[in-house]
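Following this message is one structure expressed as structure tokens.
Note that this complex is displayed minus one protein chain, with the remaining chains in position.
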Amino acid sequence: MKIGFIGLGSMGAAIAANLVESGHEVHVFNRTPARAERLREAGARVATSPAAAARSADVVFTMVSDDAAHTAVTFGEAGIATTLKPGAVHVSMSTISVAAAQDHATKYREAGLGFVSAPVFGRPDAAAARKLFIMAAGADEHLKIAVPLLETLGQSVGIVGADPSQASLVKLIGNFMLSAIIETLGEACAVAGKAGIDPMHLVELLTSATFNAPPYKIYGPLIASQRFQPAGFALPLGQKDNRLMLEAAESLGVPLPLASLVHDRFLRLRSEGLGAESDWSAVALCALSDAGLSKQPPGK
Amino acid sequence: MKIGFIGLGSMGAAIAANLVESGHEVHVFNRTPARAERLREAGARVATSPAAAARSADVVFTMVSDDAAHTAVTFGEAGIATTLKPGAVHVSMSTISVAAAQDHATKYREAGLGFVSAPVFGRPDAAAARKLFIMAAGADEHLKIAVPLLETLGQSVGIVGADPSQASLVKLIGNFMLSAIIETLGEACAVAGKAGIDPMHLVELLTSATFNAPPYKIYGPLIASQRFQPAGFALPLGQKDNRLMLEAAESLGVPLPLASLVHDRFLRLRSEGLGAESDWSAVALCALSDAGLSKQPPGK
Amino acid sequence: MKIGFIGLGSMGAAIAANLVESGHEVHVFNRTPARAERLREAGARVATSPAAAARSADVVFTMVSDDAAHTAVTFGEAGIATTLKPGAVHVSMSTISVAAAQDHATKYREAGLGFVSAPVFGRPDAAAARKLFIMAAGADEHLKIAVPLLETLGQSVGIVGADPSQASLVKLIGNFMLSAIIETLGEACAVAGKAGIDPMHLVELLTSATFNAPPYKIYGPLIASQRFQPAGFALPLGQKDNRLMLEAAESLGVPLPLASLVHDRFLRLRSEGLGAESDWSAVALCALSDAGLSKQPPGK
Partner (left out) sequence: MKIGFIGLGSMGAAIAANLVESGHEVHVFNRTPARAERLREAGARVATSPAAAARSADVVFTMVSDDAAHTAVTFGEAGIATTLKPGAVHVSMSTISVAAAQDHATKYREAGLGFVSAPVFGRPDAAAARKLFIMAAGADEHLKIAVPLLETLGQSVGIVGADPSQASLVKLIGNFMLSAIIETLGEACAVAGKAGIDPMHLVELLTSATFNAPPYKIYGPLIASQRFQPAGFALPLGQKDNRLMLEAAESLGVPLPLASLVHDRFLRLRSEGLGAESDWSAVALCALSDAGLSKQPPGK
């Protein structure tokens, strides 16, 4: 299959490499060209623009960092929409806002182009190991093309529905639920630590019992040991997704007090100086710090 | 082994039956005698008081509903402490306050009696199936006696430490974490529902992906379908444990904004008329109701 | 003095009438022409567009409902900026976003036009009685022209500084502080009512003591008696200002948990069906309702 792939960050590069490995003809593009070179060595062809990568492709994937980048590579001057052929499908794996996904869907529908939103759960190592959880939404005729490909890239593909923006919302909901686990673990470790129970021991006890699930096992030890660097998922990206969730909820008329609590944690950490070097699980630092347990002031 | 067992609610009865089945000589006591009859048929002997059940026992279990009941069966007129023999161990499986556990530990230490706090995670069906997760804390010499027995009653026994009250705290932390999942699912289903995604479909998608863990699988469908009756764990009991958690945190000097949020949910539901007939997952009703999605007013 | 006045809602009409009464030549414009007729009877001249009202004016006032209206009357096709003469000053009394005020200030500076932001505290009756509290910010040369006029329209004019957007922020802060009083009174009346103290009596006691200040005296009786109609300041406008405050805080990196709490109250009331017919003090209904004390379900 002829495939375009735009966006070669750590997630995108891992996914594109898997597509190459599967024998597809993959035309890659990245704003910073250096990152494309490694893919060229693996067998990909390097395009000079999103439009070039999309030209005559059957499927074009995008995996970029935010709404602005998504809009630029799609609808910008040398964007995908300028060359995408009828019958081809654009599969967006980025976490973008519900509003951006709706806007994209409307424009493609009017232009007769195919669009599937397919954001993913999982970190770069899961992407490399084809272990992602993928949420896909789009019209049946587009899903028919996208899903078989997506199934080769992750361990499961959940079909959300026909409206691409709903997959974006499910992804934001999932990240909200992860942020709730982070806050919960922060408060739990704060109480335990103050009572003389080693937070790491607490995490072991709980993840050996009812909380035997990946998010608790991944974030528990990071929080218990206050190891928030290096960033697996950078604090500002977590903050962005929290903001997108609250914006979606606001426009739907849904109060989310727990998401608002996490929102305030992000603002506080940023004001105290934390940034992209920190993992978003640093949200737990607020509860620990308020109990007098932080190993160092947040911003240091 | 000769065993006393006090408290034959749905949890206690299931555990006591397993002890009988394992071949122990079990002397049971329940405030409401009728509940003891079923155990008699299974082979237990029915005692006329906690003191009688504890007399000459090697191990005495208690599984009662709150601090007051715990204190009454232990230190009351015909309480366990009046007959427990030196070298025997009192294993408390109840969820009691940290302060009550500390008080108990102090009194038993002074009296030279053995005490292990061993609260459990799991519902009555898990108790019957010996699938409980048990958290145990106490002095080594008492754990040495209690743990082998506990291992026959659950799928794992986590050793918290030497201070019995720490096991009570870990249990309260676990219940706090479950209440956080309930609130999280309420907010998640509210957003999804308002966006036209069937909450039940959302739960299926998420529990098939990253949130593939028992608490999400148990509470997700209840919340998505707003089925809060019958009560698996009754609302007032969940409220009691939330209060115990906040009291423990207060005396440790730890602010818990997420637990406070849940605290206010409980108060609201109670004021709106919900009680013991409702499961504590009704906490999620607040988020659903505030989004205009509750199928019926909370108190109806 | 020759004055243009755009926006004749209940606030704008009262202020414009006072300018006419003071002997100025006032050219008024309102999107809905009918509202201008009453001013014409009072002695104003009715213009056919903002541009017409601003032509050859020394000072142009605007008092419109939101950012969109502000931008339209200022920078739209027949907007003020198309005719405002050099040396004249545009005095914006509307509550607009900090970002909109900054944008306006930048454009006017580049065009060499005068701009003072002068939002007000007070309801229509206070406007009519020249009892408004006015917050003004702008360059000295523009304040020199605007402030003497503003002083005839209110009981005091506070000079915030040279940056017009700071007056907008102070106005948003003031409205946030009023919303905090409303929430506070809701919680206070809920506790009192549940304890058998008539909330109206509570309000009398407190406003006769330490809380002897207009906001408590205005909102206290409304909340105690649950009279949220008619709207003095409509719920959706209060919600809009809360949103503008949170947006300003977000871009400044400031968490505002109390403003977030009020934010969620607004969303809840809107989802329960309340709208422009209700006063924003209905925010207090949430606390009363959660205590089981609301006289009727929010949305009825």
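Chains: A, B and C, in written order; residue numbering restarts at 1 for each.
Note that in this section a contact is a pair of C-beta atoms (placed from the backbone, for glycine too) under 8 Å apart; a residue touches a chain by one contact, two chains touch by 3 or more.
Nothing here was measured: the structure is a model prediction, and the numbers come from that model.
Enquirer: Please identify which residue in C:Ala51, C:Val89 or C:Ala190 touches the non-displayed chain.
Expert: Of all options in C:Ala51, C:Val89 or C:Ala190, contact with the hidden chain holds for C:Ala190.
Enquirer: Determine which one of A:Asp163, A:Glu183, A:Asp241 or A:Asp264 touches the chain that has been left out.
Expert: A:Asp264
Enquirer: With respect to the chain omitted from the figure, which of C:Ala180, C:Met200 or C:Leu237 is a touching residue?
Expert: Reading the full complex, the residue touching the unseen chain is C:Ala180.
Enquirer: So which bits of chain C touch the chain we can't see?
Expert: 98, 121-122, 133, 135, 156, 158, 160-161, 163, 166, 169-170, 173-174, 176-178, 180-181, 183-184, 187-188, 190-192, 194-197, 201-202, 204-206, 208-216, 245, 248-249, 252-259, 261, 287, 290-292
Enquirer: Determine and list the chain B residues touching the chain excluded from the picture.
Expert: Touching the missing chain: residues 243, 249-250, 253-257, 260-261, 263-265, 267-268, 270-271.
Enquirer: Go through chain A and note every residue touching the omitted chain.
Expert: Against the missing chain, chain A presents residues 194, 264, 267-268, 271-273, 290-292, 297, 299.
Methods note: only the chains that are shown with their structure count from here on.
Enquirer: Have a look at where chain B meets chain C and say same if over half of the interface residue numbers show up on both copies, different if under half do.
Expert: Here the answer is same, because the shared fraction of interface numbers exceeds one half.
Enquirer: Taking only the C-alpha atoms, how many degrees of rotation bring chain A onto chain B, rounded to the nearest 5?
Expert: Best-fit rotation on C-alpha atoms: 180 degrees.
Enquirer: Between chain A and chain C, what's the gap in Å when you average each chain's C-alpha atoms?
Expert: That gives a centre separation of 40 Å.
Enquirer: Could you tell me the distance, in whole angstrom, between the mean C-alpha positions of chain A and chain B?
Expert: 37
Enquirer: Note the residues in chain A that touch 2 or more other chains, in rising order.
Expert: 249, 253-257, 261
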